[in-house]
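Worksheet: one structure, shown below.
Partial view: only certain chains, each at its native spot in the assembly.
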Amino acid sequence: MLPALAERLKLLTQTGPDTDMGRLLRTFWQPVATGHSIKAGSAQPLRVMGEDLTLYRGDSGRAYLVAGRCAHRRSLLHTGWVQGEDIRCIYHGWKYAGDGQCTEAPAEGPAAAARIRIAGYPLHEYCGLIFAYLGEGPAPAFDLPRKEAFEEPNVIVRSRIQVWPCNWFQMVENSLDAVHVSFVHLAGKVGPFGEAVTAAIPKLDYSETDAGIRQVATRSETNVRVSDWAFPNNNHIVTPGYSKNAPWVHRGVWNVPVDDTHTYKVGVYAFPSTTPEEDRTTLEHFEKHSDYNPADHHDELFIDRSWPEDPSLQLTPAQDYVAIMGQGDVVDRTQERLGKSDAGIALLRKIFWREMEAMRGGRPTKTWRRLAHAEELPVQGARREASAAR
Amino acid sequence: MLPALAERLKLLTQTGPDTDMGRLLRTFWQPVATGHSIKAGSAQPLRVMGEDLTLYRGDSGRAYLVAGRCAHRRSLLHTGWVQGEDIRCIYHGWKYAGDGQCTEAPAEGPAAAARIRIAGYPLHEYCGLIFAYLGEGPAPAFDLPRKEAFEEPNVIVRSRIQVWPCNWFQMVENSLDAVHVSFVHLAGKVGPFGEAVTAAIPKLDYSETDAGIRQVATRSETNVRVSDWAFPNNNHIVTPGYSKNAPWVHRGVWNVPVDDTHTYKVGVYAFPSTTPEEDRTTLEHFEKHSDYNPADHHDELFIDRSWPEDPSLQLTPAQDYVAIMGQGDVVDRTQERLGKSDAGIALLRKIFWREMEAMRGGRPTKTWRRLAHAEELPVQGARREASAAR
């Protein structure tokens, strides 16, 4: 049985290895880095759900994820040397394979090395992202994170990762909160997202699916927004393109805990290819603006109250950032006043608590699977006609 | 009954809503911002005695002070929109009147809105400052903070606020500590304040008044300094003007807790108007130097040991800052060694403890009121003749 409400609200926010949520999240593949952030033969530190890890690519180019520190005297492994497919500690040269097995302990000898193992986690690269499985036992098939829209023949895929200094769960809640779009995304300049959804209050519909939650927000007959949210932390939406006539973009967004006060906001952007000319324009726009992270502009947003220029890749996340970070690094949910329009958030929490309770009780959790048929995610709003006509 | 000494000393420093001192301070009007810091139609965050608040001016120009966060999902209100005399949250558009009443909850409807209220506090603008009453029940008449000297017909009034990163009470104690002037204000270059009081050790006299404490420090027959300190945290002194022949300035200084390790140092400066020429010189001097805050120069003062240029508006507060911040962010009073020359501090604490004890016991606290006749605050020292002769 889960504890009383205040404690249950706290459970949603704690993701370390010894927490209920931490155990649950670790049964899923999670994107933890962009593929291009790490070169063959190099290593870097990586923090995921409160665990300090070492991400490296072997000389072959294959990526590995092992513990952050050497078993011996606890120095960070990423400061050492990648040698072949192994990584060697700077301090006394202990060497580890990508699965965490110690393969050499120079001043101790081979028998000692054979007895030593550090954490090592399976990785899978997809859509320009490195996904990791941090759970115990064998990793599940890499299926739930996949989306047809990202794999279509004529699609160009890009990805980016930001770190926001707040708890992951208020970022997830924002995905299941269709009303916020009517206010947050009108702040500052109105970007195409604001244009697309308008300030009207939507009629809401949330329903559990095989994959997670289907969210429908109906603002008018021609303005229906659907998103396909996959358990435990991925949202799949469509958003307006970067220019007036550009096709809408499929976006997958994951909120992955760095630790309980920092979160990776991981985005996949799938642009339908059109003409070489327009493809290049779209990609140039993406390259130019996608390294924006509102967390680097905190004081501008909260004190100076000035908004970034680019509407899609800068303004939209900046607007969400102001609303979500404005709740504090971990929002105090004991003080909130939820209403009927928070139906998505209520359903979300109910599902998480159900799954945590099953896990605690040793009962099977739900087997989440990719939808048999991709959800149709309609484009809408003022710019719908142009886009839909393509 | 109040607890033992170590605990009673701690009571002096704790000002949150649930503390003895916090409850006591909240029964007084407190200056919390300069009027010019906030424009009509805009909002900003404000922290007072550990409470996070939203200060805004309606489109009419009237100022309001409400809770820092929206009741709904706890996002900061100042990032939203001022609309008429109300403020609307960025996240889901909940709107509040200046008294904290929710007037609109767009996705929830009017009945829900009517049931929602956040904190809202009365404000009063005076001498270019915004005063707030954060207590329960109706605010007292705005009388105790007033001074005749600020309201005289021929007086020019200016104000400024600094934040110092230390506890409020050691700043208040400094006001009731006449001896410090003989040392602290000789540090670095000797400013006019140092000239005016000299290094002689004064004969001290402290007595409780209707308003607070009358402090008299006699260094010689012609060097008598009197200050009129009003409970709980205002000092009224006169200080030399900004140039050799300028008249002395009436100063009101409040020390208002931001929280228990930060304090607003609020100053009102009343300059007697003389000639248009001299008035302009005085005001230009004030504008040029009054945005100095020693806290922005901490390392210069503590490590490089270099003092600011302007003697009145920069050096004098910098000297106090070094002495007071040098005690630590919250001075450890269990380690202090008070002497007979700390009579003002002893009286100050005795009065605070008496009032807190009354409040705890449900007995009436003292009704502090403005002095029937303004205290005469003599100018003194080397520059006395020139000034007094005006």
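Labels A and B are assigned to the chains in the order they are written; within every chain, residues are numbered from 1.
Operating definition for what follows: a contact is a pair of C-beta atoms (placed from the backbone, for glycine too) under 8 Å apart; a residue touches a chain by one contact, two chains touch by 3 or more.
Bear in mind the structure is a predicted one, so any value in this text is a computation, not a measurement.
This structure file defines a homomeric complex of 3 copies, of which 2 are shown in place.
The rule we apply is simple: only the chains that are shown with their structure count from here on.
Simply put, subunit A must spin 120° to overlay its Cα atoms on subunit B, rounded in steps of 5.
Centre-to-centre spacing of subunit A and subunit B amounts to 47 Å, using the average Cα coordinate of each chain. Against subunit B, in their complex, subunit A makes its touches with residues 177, 179-180, 182-184, 187, 201, 301-302, 305, 319, 322-324, 326-328, 331-332, 335-342.
Of all residues in subunit B, those touching subunit A in their complex are 45, 69, 71-76, 79, 88-93, 105-108, 112, 116.
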